[in-house]
Every structure is written in C-alpha cells, then in structure tokens.
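Dropping the structure in here first, questions after.
All protein chains of the complex are present and in place, except for one that has been dropped.
Entry: chain A
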Amino acid sequence: MSIVTVQLGQCGNQTGHEVFSALISDIRGTHGLCSKKENESYHDSCKERFFCEEESGVPVARAVLVDMEPKVISQTLSMAARSGHWKYNSHSHFCQKQGSGNNWANGYSLHGPRHKEVIMNLVQKEAEKCDRLGGFFTIMSMAGGTGSGLGAFVTRCLRDAFPTSFILNHVIWPYGTGEVIVQNYNSVLTLSHLYQSSDALLVHENDVIHKICAQLMNIKQISFRDVNQVIAHQLGSVFQPTHTAGEGSGYSRNPLGDLMEALVPHPEFKLLGLRNIPQMPENSLAYSTFSWPGLIKHLRQMLIANAKMEEGIDWQVRPPHPGSSIPSTNKPLHFNTSIANLVILRGKDVHGAELGSFQDPSLYTSWLNPQDAFSAWKTPRAFNKYEKSASLVSNSQFLLKPLDSIVGKAWNMFASKAYLHQYTKFGIQEEDFLDCFTTLEQVISSYTNL
C-alpha cells in the first residue's frame, strides 16, 4: 500500500525533503546487516510505500508540495533533483506569491477555500497513481500560517474526499520561546481543528530535537536543517518497512492502518509522541555497541519517566504497584501513564529481543487489556547505519505538559484580547477561539485523568 505525503508550508516542505532523503539514503545504504533477500524485500516495500518509478529509474516521491510563497518549494524541488537519487514530480506542487503572514485565519479561511480545488486535484492525481492507497501523511508546523491554517483546512478536505482513508498528521511544535509571537493562538486553532478530521497526530517538539542535536549529536551550531534531519531519522525509523505480524510474515502492507490499530483505540486520544534510540554522531557509531536488553530497558524508562531523550533519564520514577487500584490523583508524580504503545526494533538479532517489560499492566490505564495496549514491530534489516535501533510511538501523557503550557499561554494572551483583530479580519471570531479552547481543555482533562 502506498502513502501520499502532503508537505505544507515552509517547515512541512523543508522537513518533508529530509524525510524522503533519509528514506532513500537508508535503502541505498549497504549497512542492512541482513540477508540479500530481506534487503531486497525491504527495498521494494519502501519504494512501493513512498515512491513511484519513472522511466529514468529515478524514484519519484509520492508527495504534494503546498506553500503560499514560492521560495521554499523552489528550493526543495531543486535540492531533491540535485541529489540524483530521487526527486519530486515536477507538477505535484502548488504555491502562491504572498504567504499567509503567520495568520492561521488567513491560511484556513482565505487560502483554503480559494485554492481547495487545485490542491485537491494534485492530491487526487497522486492518489490515483497508487495501486492501493494506504492513506495520507501530512507534514506541517502549527506555529505559522500556512502549515497550520491551510494544513488544517486541507486535512478537513482530505477527510471529506477520502472518508475511509487513514490520515496521520505530523505536527511540529515550535520552540517555547518564540519563533512566532502568535504561535500559541495558531497552535490552539490547529490542534483543535485537526482533532476533528485526523486519525492521529504524531508530534515532534523543536525544543526536544534541539536538545538531541546539542547533547547527543554534538552539533555546535545547530541549524534548522540539523533539526529536520533528526526528525526525518525518527520518522524513518517508524515508517520504513517492518514485519508487523511476527517472524516469517512479509513486510506490512498497511502501515498507517496498523499504526492506528495499535495506538488509537479511542477518538478522544490522538496525540502520539515518538522516541528513538540510540542517537549519536555518525563517526561515533563505529565505536559503539548496543544490546537489545540495554536499549529496551532505556526505552521503557524513557516511557515511564517521560524522558525526552536518552540522556538525563530519571531512574527514580517507578510505575505504581500492579494489581492495586489507585485513583489517578494518587499515582506517583512524574509517572507517565499510557493508553497504548508501539515499539519498533530494527537490526541485528532482533528476533531474540525480549519486550515483556512493556506489557506490564502498571504502565497502562486500566480500561484496556495490556495485551491489546502493546504492539511490537520488528525487522532484522538495520536502519540508517545503526546496527540496532529502537523506536517507541506512544499514546500516553507524553504531550500533556507541553499541550497544557501552550493552551495556558494562548489563554493568557486571549484574555487580554491581543492580536484578535488580526484574526477577526479573516473571519475567525472570539467564539471560534472559545470553541477551540474548550476542545483542547477537554483533551487535556482526558489525558490527565488516565
């Protein structure tokens, strides 16, 4: 099954480019560490999912690029083409001249309806090229105007036009101390709207990735490209082919469907966090050895203690005693309760890796059977030069604090009515804001009471 990616706005397009680059670089690499047959199977599966073939033999990304100003798309297209290893379809993009001015209302209420037909036509064309459509993957930031506002509008259109397809929104959360002053407004508007049309929101936070770049990757002068490359690596670790149905089965043919089934049992809980280990500079890889028990132990503690990366994990945090029914208010502080978790293991000797510790019922909220709450996908094919790599996609309280912080700041600004005239100009009224706040307070409350 194939996935159509929609890249929205500057962030969406810059990140999307890194994602496709990472996927291609991985399948071209000779570090698969597995049998030739396995490697070929992996290669074919990845190609089918994300690329289509052209006569020239250069894989063409199954993607639609959308932006309201031309510079980023132009750069993205040419960077891909220059690589020589893959490219975008030269017609699969749409841009305007003016941008959205960091204004969600401009993106959603003005640009959205105005350009709906053209954009959806491009999406339709990409969808038709797929033998079997596995769903949509959108990449956007929620701080600006296009990715956020137009992105929310396009997601709604996707839902209307493809009611039975899976839609996964990859949303990048901005740095806490401002990239955009109205970013909290834009975020609140985006998240509340996406919640209605999307199947799940897979989140990356710039602050977190920045720390990974600084402390784990040892990058001195961190650029947005560095940040996007780490994000691309983490996404690749989720989306590259795996065996979801145990040893001997072929590569999964329905990655988005499998993801939703594993992680989103209830429509009130759609926020997914992502952790990937190990993460280190490429030149350190040769000197490092990893063991599955070690990686799994770290990943589990990262889940429990809500650690954002492999450094500074708080090992004091423990799950509550199993068996005892503790009301959520009495649960140990800092303990991260999960609804569902998915662990993805890639690399050498993966079939011997023991994941029983993730099925511990004390990790989970009480209303799901722990066996249903945990899924594992594996492949012996190593990913992106890491001999062993482990990812965790988690529907848990991971994002509760950051979400609460964003809503709090937005509310604070809303109470003073600052900047509201910029939104009402495009038809988003105070009542619309209130509806969005209500939706998100509901989500916060739901996650808090796990």
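One rule holds in what follows: contacts are C-beta pairs under 8 Å (C-beta built on N, C-alpha and C of every residue); 3 or more make two chains touch, one makes a residue touch a chain; residues count from 1.
The rule is simple: contacts and distances are computed from a predicted model.
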Legend entry - Name per UniProt, for the chain absent here [options: "Sodium/hydrogen exchanger", "F-box protein GID2", "Medium-chain specific acyl-CoA dehydrogenase, mitochondrial" or "Tubulin epsilon chain"]: "Tubulin epsilon chain"
Legend entry - Among A:176, A:265 or A:361, the residue in touch with the chain that has been omitted: A:176
Legend entry - Among A:4, A:22, A:46 or A:72, residue touching the chain not depicted: A:72
Legend entry - Residue ranges of chain A at the interface with the undisplayed chain: 10, 14, 69-72, 74-75, 96-99, 101-103, 145, 175-182, 210, 213-214, 219, 221-225, 227, 407-409, 411-413, 415-416, 418-419, 421-422, 434, 437-438, 441-442, 445, 449
